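Structure below; questions to follow.
Removed: one protein chain of the complex. Kept in place: all other protein chains.
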Amino acid sequence: MTTASIPVLTKKDFQTDQEVRWCPGCGDYAILSAVQSVFPELGIPREKFVVISGIGCSSRFPYYMNTFGFHTIHGRGPAVATGVKITHPELEVWLATGDGDSLAIGGNHTIHMLRRNVGIKVLMFNNKIYGLTKGQYSPTSEFGKKTKSTPYGTADRPFNPLGLVIGADTSFVARSVDVFQGHLKDTLKKAAAHKGSAYVEILQNCNIFNDGAWFELTEKEARSEHVVQLENGKPLIYGKNRDKGIRLNGMELEVVHLGNGNGLTEKDILVHDEHHPNPAYAFLLAQMEEKPGFPTPIGVLRSWDRDRYEDVMSKQIQDVIAKRGPGDLAKLLSAGDTWEVR
Amino acid sequence: MTTASIPVLTKKDFQTDQEVRWCPGCGDYAILSAVQSVFPELGIPREKFVVISGIGCSSRFPYYMNTFGFHTIHGRGPAVATGVKITHPELEVWLATGDGDSLAIGGNHTIHMLRRNVGIKVLMFNNKIYGLTKGQYSPTSEFGKKTKSTPYGTADRPFNPLGLVIGADTSFVARSVDVFQGHLKDTLKKAAAHKGSAYVEILQNCNIFNDGAWFELTEKEARSEHVVQLENGKPLIYGKNRDKGIRLNGMELEVVHLGNGNGLTEKDILVHDEHHPNPAYAFLLAQMEEKPGFPTPIGVLRSWDRDRYEDVMSKQIQDVIAKRGPGDLAKLLSAGDTWEVR
Amino acid sequence: MATITDPVVRAHKREVIEKAVLRFCGDSGDGMQITGSQFTNTVALYGNDLATFPDYPAEIRAPAGTLPGVSGFQIQFSSADVFTPGDAVDVLVAMNPAALRTNIKDLKPNGILIVNSDAFTDGDLRKADLTTNPLEDSSLDAYRLFPVGLERLTRTALQDLGLDAKSMDRCKNFFALGMCYWLYNRTMDLTYKWIEDKFKTKALLVEANKLAMRAGYNYCEATEAFQVSYEIPPAKLTPGTYRNLSGNQALAIGFVAASQKAGLPLFLGSYPITPASDILHELSMYKNFGVMTFQAEDEIAAITSAIGASYSGALALTTTSGPGMALKTEAMGLAVAVELPLVICDIQRGGPSTGLPTKTEQADLLQAMFGRNSEAPIPILAPSTPGDCFWVAVEACRIALKYMVPVIILSDGYLANGAEPWRIPKIDEIPGIKVKFATDPNGFHPYSRDPNTLARPWAIPGTLGLEHRIGGIEKQDVTGNINYEPLNHEKMVRLRAAKVEAVTQDIPDLVPAGDPDGDLLIVAWGSTYGAITAGMKTMRAKGHRIGHVHLRHLNPMARNLGELLGRYRHVLVPEMNLGQLSMLLRAKFLVDVQGYNKIQGQPFKQSEIEAKIEEILG
Partner (left out) sequence: MATITDPVVRAHKREVIEKAVLRFCGDSGDGMQITGSQFTNTVALYGNDLATFPDYPAEIRAPAGTLPGVSGFQIQFSSADVFTPGDAVDVLVAMNPAALRTNIKDLKPNGILIVNSDAFTDGDLRKADLTTNPLEDSSLDAYRLFPVGLERLTRTALQDLGLDAKSMDRCKNFFALGMCYWLYNRTMDLTYKWIEDKFKTKALLVEANKLAMRAGYNYCEATEAFQVSYEIPPAKLTPGTYRNLSGNQALAIGFVAASQKAGLPLFLGSYPITPASDILHELSMYKNFGVMTFQAEDEIAAITSAIGASYSGALALTTTSGPGMALKTEAMGLAVAVELPLVICDIQRGGPSTGLPTKTEQADLLQAMFGRNSEAPIPILAPSTPGDCFWVAVEACRIALKYMVPVIILSDGYLANGAEPWRIPKIDEIPGIKVKFATDPNGFHPYSRDPNTLARPWAIPGTLGLEHRIGGIEKQDVTGNINYEPLNHEKMVRLRAAKVEAVTQDIPDLVPAGDPDGDLLIVAWGSTYGAITAGMKTMRAKGHRIGHVHLRHLNPMARNLGELLGRYRHVLVPEMNLGQLSMLLRAKFLVDVQGYNKIQGQPFKQSEIEAKIEEILG
């Protein structure tokens, strides 16, 4: 174990000499800063970090992280990362990706990586737009959105990204926001602590092509009315005066008001259980943002331990070696029926 | 409307002169026969049917259907079908695919087609194996399964196919079984009646490379103990003596016994609502097959009406034409600033 | 709102010249592309011939003031024919030190250099890795330097509008534009109009930008900064109505034209990628032409959805660039196997892999020829100028529909974004496109063939009695049934090849520009057309006997090409790749052609072509 003596690392240790090439005001800066301040706190030697990405503004991320980095091709980051993780399960592999990179061209690799539970931490920068290609709609753009490629509005409903990945049985699912630095760092640390795949949707503002996409959630005034923070074991209460809560009624969630004489109190409110054994629970939470009048949940929706693909695979190898001994090339070459020619 | 005078069609009208090239005993025969007997009952002229597929044993389907048919390339059926449906929304487009074709290489096209709610009816032949390539594991093969490509067992958990497509917000989701002809035909008719995308998982036996994959469900004796039929508005009761039921308890489902003195009766049992507005309900049902001791639900899990991609798109076109009149080529060519040279 | 009128033009020295090359350069945020295209439209409308070259970084916005952040727009305009945006620049407008540093090398000795002197603080210099201030050291002595405080002057001009400093500074490019309008005696009306509807909702910005531009104009007028202004008379172009058109626009309207001529709905399946995305943007606006644009989840879905559309009777199209092209190759093979019409546009960019997304290159020719499993031949066309893109789009559709084959169009980033005056054709100048769907069940066979074109019938779903099955597995000729027989396979492979070869019957013999025989034949394709035409002109003037054939049809090639190659002592093939067309010509004709291969993400310069010819002919 190299972790024996870890040099004390600081944020600066994770910054590179490359000038950051994002638009002034882009939400990506905040995410970069959060990651650069969380990594040193993880107690992992810097050389163990690998940051992989696809293509997109968000995918420029690795160039600005002073770790091992691989800026691959559009949508294929999850597969490249899987190859890295299988070969070296001990590495700390993070994937920076966008709503287009991860959910359009990369959708299949994403859900398969998550299904396999490869121990990769995904940062999905969701700005609901294709930034790098200058403003076409993405699989998370709202229905009817007018963009460069849809001057008359889109004709398709967006994915619910967290709903989709829960459908793929993702073992850790969370959401945070670029400008909520504290919450973001917190969430990243929880993702880092999780053994298997972690999918973190980060709501990010593209101030050039989709400015204000998350205004409702980030704008100081409205914020507390439109966001509910999920904290394990705590009730889903929100509102400037914490006077609103989410109640489970049969298979439906409902927003209720507290202490306005309707007799409802905190104990009527749904208490969050991020370890709920049934993914349907997290799935239900993921549906909230779609429902008018509901706040958007941020924090950890699901955290569930199950075998990691790379571990099962290396165990298979170790077991076979233990049982049959390490492979002998000479034996392999002369396997099966052989005969002598003199 | 061409439907004005529909010739009365019979099963024979949908059979081709090509000899069917599946292994003797393959479950695909039963599915073919069911489809060939349902199509004539839909009151749609034969020339309006288009059957599209990818690659796989299951994808040979179009060759045996005397309709318009397109055997495309591996995994791309959904995209080809989308092109057809957008161009001619009035056509009746069906997609024959396998667990590999639809969920491995074709996973991304599948979830995007379903998200867009293109009016295509998907028949997903789930035999939990790659048949045509002679027996490698598929994304639906059970964890640890030994196959040609995994002699020491698989290292990854399978998709829950219906969970995945519900995660993609599929508007119609159902399951049936190759050998349950009556139920299968019924389910196909319901799929046909649905306006938007319909995803029907058909449990199919590959008697050569994965024989008995669904034995528990199909075998005469055990059948009624391991299958629960979903019928809209009816309680989830099953068992040879209909003495078992599914009860909703908070966010969890539980199997309960009826009339064995525990005081539980039919009214304690969950009543199926295929039109439940919240997809989390169907998602919960989809989780059942995973849970030990639970029966596998067959029938329609979800049926929910929403706009079809192709309709929104053609409406956009009609609206613009209505507003601006049909395009005038001469005007288009000389659009913008022009000048004369003499 | 203050009414704006052009100042009365005071008497000052005016020189009439033939042509000029002007380049705006600055930060990605300085609006150089807008400034450039405004100037372009104005000179176009005035009647000059012109060519433009926008050049910008791959990042949306690299950090302000840095070298990678520099964006440029160059235009050559003239009273004579223009073939290129020009090698060296007569007037350079530089908005900051980084722009100055990266562009100054292209300014002609004694050329006019307008610099925004407000952007030369030590901080600005540092961002451009400059240690001394070029405005002060003597590094710019070779030029006619005009340092202008663009920010200061603009703010003064706008002071009464009550805008914040940032917004005022955003108008400074219009101040510079105004100066250039003065310098070349151009009216500002067109840009006034543009500003008005661009900002229609924001009256204040309308006024601000107009004022800034006018201030720039008046600044020259008042200060007489330049002792002289220039006049470039209109060019003698073929009579007709003209518009200014970029390559991607030309492709887009070309496809609409083809769909109208063929009487088929147009379907575009596409996934955004630089520099092809604009075609998608453009076509998505033409809903009243019944155009269906489908933004797919990836390039594979883009092309396969187009194949589905083609199968059901649409004029189907997919657009992309190199990396996306690579992803479409398996599906192209399917289109070849099922013999359906399809047009595939590859707007080439620098590679390999992600490469240089915003730079131009011609290195996808061999991918287009051979980038598919097994023998899957596809006709290939290449436009030579932005305006030519229109005609190539129509021709590609015509061939696809006539022969029932996929067709590839190879454009590139330089054509896509470059613009030129384009004579608007009369509708009947555009070739008609005949399409006949199969309708008669009698003796219908999905793979029966037209004797001339070898095309199979197009029998679309919904046609009574024509139910049939197609697919990517090898099939029996005529019936289309699955078939693995050895001789049938060979027959089908050769049929698919013969079908593509049959296109030669539609290809006119090549007629060399310049001399019909002699010292040197230049064979080329695509966007190198302008530089070669211009370069050849000068070299012929020097008495060399030079011919030039520019291949619009790359596969198959014109029948008489082999014969032409024999008529000259040397054959030169300039390409922005490592010699791809050269290889095809050598293999086909066994002629020792010389490649001239520049692969820098930049188009050839006229002077480079001239030097190369000089080198060969001495």
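Some points to look at:
First chain written, first letter: the chains are A, B and C, and each begins at residue 1.
Here, a contact is a pair of C-beta atoms (placed from the backbone, for glycine too) under 8 Å apart; a residue touches a chain by one contact, two chains touch by 3 or more.
Bear in mind the structure is a predicted one, so any value in this text is a computation, not a measurement.
Across the whole complex, the hidden chain's contacts among the shown chains comprise A, B, C.
For the chain left out of this panel, the touching residue among C:M285, C:L356, C:V435 or C:A611 is C:L356. Set against the missing chain, the residues B:G27, B:P62 or B:G107 yield one that touches it, B:G107. Contact with the chain not shown here comes from a single listed residue; of A:G182, A:G293 or A:G325, that residue is A:G325. Touching the missing chain, out of C:I34, C:M583 or C:A611, is residue C:M583.
Touching the chain that is not shown, out of B:T10, B:S149, B:N232 or B:Q318: B:S149 (per the contact rule at the top). Interface with the hidden chain, as seen from chain B, comprises residues 19-24, 55, 57, 60, 71, 73-75, 104-105, 107, 130-134, 136-137, 139, 148-152, 208. Although one chain is not displayed, its contacts with chain C can still be listed: residues 57-58, 68, 321-323, 325-327, 329-330, 333-334, 336-338, 348, 350-359, 361, 363-364, 366-367, 369-376, 471-474, 482, 484, 486-487, 489-490, 493-494, 496-497, 577-578, 583-584, 586-588, 590-592, 598-602. Contact residues of chain A toward the unshown chain are 16, 18, 45-50, 52, 55, 62-63, 66-73, 76, 78-88, 90-91, 108-109, 112, 313, 316-317, 320-321, 324-327, 329-330, 332-342.
We adopt the following convention: only the chains that are shown with their structure count from here on.
Chain pair with the most C-beta contact pairs: B-C.
Under the contact definition stated at the top, the residues of chain C that touch 2 or more other chains are 287, 297-298.
Shared interface positions of chain A, i.e. residues touching 2 or more other chains, are given as 105, 107, 139, 152.
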